[in-house]
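A single protein chain has been omitted; all remaining protein chains appear in their positions.
Right after this comes chain A.
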Amino acid sequence: MLELITPLFVLLIVGGTMVGIIFGSIPGMTATMAVAVCLPLTYSLGLENGLALLLGLYVGGISGGLVPAILLGIPGTPSSITTTLDGYPMAQKGEGERALKIGIVASLSGGLISLLVLYLFAPALADFAIKFSYVEKFLIILFALTVMAALSSDMLMGIFSGFLGIFIALIGTYDISDGGNGKYRLIPPGTEYWLDGGFSLLPVLIGLFGLAAILEQAELGVPKGHSASDLQVKERSKFSFSIFRGQGTNVVRSSLIGTFVGILPGVGGSAASILSYTNAKTFSKKPENFGKGEPAGIIASESGNNGLTGGALVPLLSLGIPGDSTTALLIGAFTLQGIQVGPLFIGNSPDTWNAMIIAMLIANIAMFAMMYFAIRYFAKVVTVAKHLLFPIILMMCVIGAYTINYGIMFDVWTLLIFGVFGWVATKLRLEIAPFIIGFILGPSAEVYFVKSLESFGDLSIFVTKSWISVVLWLLIIGSVAGSVMLSRKTKTSL
């Protein structure tokens, strides 16, 4: 295992973590965007080194969001949304650096606890999933889509978005290598040359998370950056680890909530931090202090959102289903290297699996070391001018899209099409996360569904195949029913 840790491997993790923190620290830029932009750099690095860079970006990107959340009261990434509630009041009281350090230590705890869950849980889940037939695999995808839709802000739109993603993924040929008949479907006449293999995954992802985000900023007039004087980084009271005394339960509970939310497909970091924060407030002896600069609030929010990082990798590495939009991009890195993630991945690629665990561990430690000891410098990143960053990011998006299939210009146009689609979709209140998961899993869902029917010739097989099918149907019905009941309850309480 130790031979995996080469100087380049460590350098890529540390560099990735640093760039990730920078992306996370700048409001409007996210960990997903960081991974999307840097994905083309992994072409020549090989799988382990490429993943080292991307996992560093992921951990750094999620953690960096706490900087503007605390110093400016603006969450750098959606996952730091509840960090603002107590972090910013602390900063206003002259405890900015103390609040940042509380968040950094909590982030490290969340990251490490979720990594432990990933290490213990993913191989067991993969071992179990190996026994799945096409029927259960199809139901797992259906379950992933319903969970995601059920947890969307609008369930109906969430389900619609997921199925729309599947539909768009089916454009092109019914691939012979998947047992298909090699015939075209859903292709407008005259576009067969470009759409033969459908839309490539990475240009779609880069368009949705890179270009669409910049178009959104352009629509808002590219809000002005903040000056150094806006930063509330004065230090009136020093940070001490004693602040964590009595917070063990909060740290473990929030980290586990974050990890669990990460395991649920397509549920973002904002849900992880909100759930952790709400729980911390409910179980606190001083709930009235929350929202006024209570360190326990920052601890809950940050251990929750960093708990997401390991959790989101569990369904990806054991079932091939991404846990969130950033891990969906990691599928792109595997695709680039010709490796399919799924139940067989951990058993067949132990080196890559070990490399990922080591990379996550080093990334968490690097994140802690960099942010803890150099937080004053990272805080200044918040002030970087967006007019310098955004054009470079757009250019990197173009490279990512162009090089994915070794130089196909249609992929660059795909980036533009889905960038504009992403912007329009948010206006139409479509849900991007279910759309992406539907797009990624659509072709597999088709193969599992059609092959099940070809083999058994009976629709009832989806219920009667095994006890696992019955459990999965109960989970599917439960997630939809639970969401409907929750939405009714919310409406009546309003």
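The rule is short, and it goes like this: a residue touches a chain if its C-beta (ideal position, glycine included) is under 8 Å from a C-beta of that chain, and two chains touch if they have at least 3 such contacts; residues count from 1.
Everything that follows uses one rule, which is that contacts and distances are computed from a predicted model.
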Missing chain's UniProt protein name, "Glycolate oxidase", "Membrane protein", "Tripartite tricarboxylate transporter TctB family protein" or "Iron(III) transport system substrate-binding protein"? "Tripartite tricarboxylate transporter TctB family protein"
Selected from A:R185, A:K380 or A:R488 as touching the chain missing from the view: A:R185
Per the whole complex, from A:L344, A:M395 or A:V470 the residue touching the absent chain is A:M395
Note that chain A touches the chain not displayed via residues 40, 43-44, 156-157, 159-160, 163-164, 166-167, 170, 173-174, 180-181, 183-186, 211, 214-215, 218-222, 224, 385-388, 390-392, 394-396, 398-399, 402-403, 406-407, 409, 412-413, 416, 420, 427, 442, 445-446, 449-450, 453-454, 457-460
